[in-house]
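Written out below as structure tokens is the structure these notes cover.
Up next is chain A:
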Amino acid sequence: MARFLVRIDENACKGCELCRNFCPKKLITVSAHINDKGYSPAEISREEECIGCMSCALMCPDGAISIYEEVSE
Partner candidate 1 sequence: MLKPIFEYTKGMLRVETNFCPGCTHGISHRLITETLDEMGKLGEAIGCGPIGCAVMAHKFMNVDMCECAHGRAPAVASGVKRVHPDNLVFTYQGDGDLASIGTAEIIHAAARGECFSTFFVNNAIYGMTGGQMAPTTLPGQRSTTSQTGRDTGKSGFPIRVCELLSTLDGAVYVERVALNSPAGVAKAKKAVRRAFDVQEKKLGFSFVEFVSACPTNWGLSPVAAVDFIKEKMLPYYPPGVFKSPQ
Partner candidate 2 sequence: MSTTYQESPSRVLMKGNEAFAESAIRGGCRYYFGYPITPQNEIPEYMSRELPKNGGHFIQAESEISAINMAYGAGAAGGRVFISSSSPGIALMQEGMSFACCAEVPMVILTVCRCGPGIGGIQPGQADYFQATRGGGNGDYKIPVFAPSSIQEGSDLVFEAMELADKWRNPIIIFTDGLLGQMMEPVTLPEHIDVASSKDIRKSKAWALTGYGADDSSRNTITSLRLQPEVLEKHVHHLFDKYTEIEKTLTRAETIGIEDCDVVLVAYGIVARITKEAIEMLARDGIKAGLIRPISLWPFPHSVFDKISNKAKAVISTELSMGQMIEDVRLAVANRLPVRLLSRTGGMIPTSLEIAERTKKILATM
């Protein structure tokens, strides 16, 4: 089973929540703290359940999300 890592640049995030809305596994939540811009940034939870569909990254208007796949050497 492939394992994906979702990296969210919290200071690039404007807290629009489009990623949260479109994650089919509902893995993205909104942080309780605010970032440098004054927004509550997106956070990834239960990352191990990520299926790497890229919906979050495709919808992110601010380039805050990168996705990586763990592959064996």
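On how the list was made: all candidates are chains of the complex that A comes from, given by their letters.
Heads up, the rule we're going with is that a contact is a pair of C-beta atoms (placed from the backbone, for glycine too) under 8 Å apart; a residue touches a chain by one contact, two chains touch by 3 or more; residues count from 1.
Since the model is a prediction, treat every value here as computed from it, not as a measurement.
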In this complex, the candidate that touches chain A among 1 or 2 is number 1
The answer for chain A against candidate 1 in the complex is residues 4-5, 12, 14-18, 21-22, 37, 39, 52-55, 57-73
